[in-house]
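Only a single protein chain was left out; the remaining protein chains are all shown in position.
Right, subunit A next:
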Amino acid sequence: MSKYGEKNIKAYSNNFTTMTPGPVAKWMRTCVIFQIFRFIAINLKMLVVVKKSH
């Protein structure tokens, strides 16, 4: 029985060598509270890059 996050990896196929997220990492991606903080952080990071590019 393959573990969560590993179910799509096939032995010796071209997808064997990558990393896959576990349940917590996946849950965090749509956890609204956490994502509100990420929203602020990403916006700030993007603004810096936008400013440096003009």
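Please note the rule applied: a contact is a pair of C-beta atoms (placed from the backbone, for glycine too) under 8 Å apart; a residue touches a chain by one contact, two chains touch by 3 or more; residues count from 1.
FYI, contacts and distances are computed from a predicted model.
Asks: Out of "Phosphoribosylformylglycinamidine synthase subunit PurL", "Sulfide-quinone oxidoreductase", "Hydrogenase assembly chaperone hypC/hupF" or "ATPase", which one is the UniProt protein name for the chain not included here?
Replies: "Sulfide-quinone oxidoreductase"
Asks: Kindly note down the residues of subunit A that lie in touch with the hidden chain.
Replies: Contacting residues on subunit A, toward the hidden partner: 5, 8-9, 14-15, 17-21, 26, 28-32, 35-36, 38-39, 42-43, 45-46, 48-50, 52-54.
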